[in-house]
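A single structure is presented below for examination.
Here the complex is missing a single protein chain, while all its other protein chains stay put.
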Amino acid sequence: MTGRDDGTFLNVARLHAGYRAGRVLHGVDLGVAEGEICAILGPNGAGKTTLLRALCGMIRTEGVLRLAGADLPRRRPEAVARLGVAHVPEGRGTFAPLTVEENLRLGAYTRRGRTRIAADIDRVYGYFPVLKERRAQAAGSLSGGEQQMVAIGRALMSRPRLILLDEPSLGLAPLVTRELFHIVKTVNEEERTTVILVEQNAHLTLEFAHRAHVLETGRIVLSGSAQEIRDDEQTARAYLGIGVG
Amino acid sequence: MSSTPLSLKSSPASGGLARHWRWAALALLTAAACAAPFQLAPFRVFQLTMVLVYAMALLGLNLLVGHAGQISLGHGCFFALGSYAAAIMMDRWDVPYLLTLPAAMAVTFVLGFALGVPTLRLRGLYLALVTMTIAIFLVPLLKRFGSLTGGSMGLTLAHPEPPAWTGLARDQWLYLLALAIAAACGLVAWSLLRSRVGRALHALRDNESAAEVMGVRLARYKTLAFAWSAMFAGAAGAVNTWVIAFVSPDSFTVNLSIMLLAGIVVGGLGSTAGPLLGGAFVMFVPTFSQGLNEAAPNVVFGVLIIAVMYLAPTGLAGLAGRAGRFAAHIQRKK
Partner (left out) sequence: MAGFVQQVIEGLGTGAIYAGLALALVLIYRFTGIVNFAQGELAMFSTFIAWQFVHAGVPFWAALALTLAISFAGGMLIERVLIRPVEGAPELTLVIVTLGLFLLVNAAAGWIWSFLIKDFPSPFPGGALRAGGVALGYSTLGVLGVVAAVMGLLYLLFRYTRIGLAMRAVASNPESARLSGIGVSRMLALGWGLAALVGAVSGVLVAPVLFLEPNMMGGVLIYAFAAATLGGFDSPVGAVAGGLIVGVAETLAGAYVHAIGSDLKVGVPLAVIIIVLLFRPQGLFGHAAVERA
């Protein structure tokens, strides 16, 4: 396992959250170490997206939410963003009529310093060369995979300490997804950025993650290293619905 | 969109009141309404007549905005058309005034239908925009066709006289006439809303696409909602002409339309009592606040409709309903 083991970077305890229509999370406990890729797996409706929305302050929560020892602001996503948490929402959150480069620039909204931002745009183009070709195009006119690249690139532009990725594989061809995951892994290794990856595609995710947690009906029912979870054939069958081998 | 701040659900507001209380209240109101012209000074009777006139117009607006959810800023146009239809028939063709009522209603029904067809494709804001523009366009249009409408000077008519056998004064006669017509209009609106039509309109308001799926013939009901709403305004306009015995373009500016919308909002969108309360509001707010300053009525209107949107989206009728339920609750506890 990579990352520091001394003290957790993100600490979630007894987290309850939900919407007006009803509660979705019933006391989630979760620790994420700095520099790790942490996968949150589970079936549809388990509360994976809700967990991310709770982390970044988009919905009402009860319980402990601490990042690097400090409480996360509640119900103020823009304040959470300024603390270095970048959320790539389901559906990518593209600013469709804006150009690719403007989308990236918006990722750096919380930062100052023209030259460093320009350098970071180049860094993102380094990870995603295709975006450089499309820099002046309206982001909404890009393909799904390219839009997902824009979304991840936008997240990187904030120089985040923690990236939350919500179902990045949604609607993408398996090959494209694999390529994206490779890039996420590279970013994680080169910049030691912590990543929380919410996915339904357990098989592929477990190849890239360090640790994984299985969420079911609003509770964490299983945690372990990605290897352990992959090797445990029974859990794989029971929780993830994937054949192993 | 069920948890909208504007809770337009047809009111369980009065549902809390026991049935017999509602009948008792209705009987009392009827008695008071019938007795009023014999107890009050002619000027007050005139004012109450105008409340009924506005209430009739608001019945139509309530149907369109409150029940069908279509925003109209042009309701004053139909009021104006009804008024002018009656006035022109009386002035130019010496039609007996009572006959001008059905004629005005027929004219406005047809024109409402005609307006309903092109506006079918417009939603929400755009509908508001188009209807408001039409309301503004109406005044120069009325002035232009002076040979028919009397131009800017308008038409001055003879007041209809009560039949001799009644022994009533003119104001009393007109009041009772307005009361009877308003009651009839109220009954028509009430039975419309209790029929399939009412359900179709609500479906339209709450969710157009769902309504379509449910097989509500959207186009037909939307157009009809316009036509009915115009017809009620037309009836109100005709009675308005009898009572005032004068029509001129400047009585029907866009302000009238805005005031009518304000009236139904404050009275209570989608409620049964809303039009009557709204009518009283439209009539009396200017009367009371005019003494302060000529601009005061609209300041009061402006503040009140904003306040109602924030504080009591169900309007006065909703508040009354709440008060009623509260009273019933207290009584049960005793």
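Letters A and B mark the chains in the order given here, with residues in each chain numbered from 1 onward.
Note that in this section contacts are C-beta pairs under 8 Å (C-beta built on N, C-alpha and C of every residue); 3 or more make two chains touch, one makes a residue touch a chain.
Keep in mind that what you see is a predicted model, and the values were worked out from it rather than measured.
**Student:** Report, in label order, the displayed chains that the undisplayed chain touches.
**Tutor:** A, B
**Student:** Decide which residue listed in A:G27, A:G45, A:P97 or A:P174 touches the omitted chain of the complex.
**Tutor:** Considering the complete complex, A:P97 is the one touching the chain left out.
**Student:** Suppose we count only contacts with the excluded chain; which residues of chain B make the list?
**Tutor:** Those residues of chain B that touch the unshown chain are 1, 4-6, 65, 69, 71, 73, 118, 121-122, 124-126, 128-130, 132-134, 136-137, 140-141, 143-144, 254, 258, 261-262, 265, 293-299, 301-306, 309-310, 313.
**Student:** Taking the full complex into account, what residues of chain A touch the chain not shown?
**Tutor:** Against the left-out chain, chain A lists 56, 58, 77-78, 81-82, 86-87, 89, 93-98, 102, 105-107, 109-110, 138, 140-144, 154, 158, 171.
In this section, only the chains that are shown with their structure count from here on.
**Student:** CA centre of chain A versus CA centre of chain B: separation in Å?
**Tutor:** Inter-chain centre distance comes to 56 Å.
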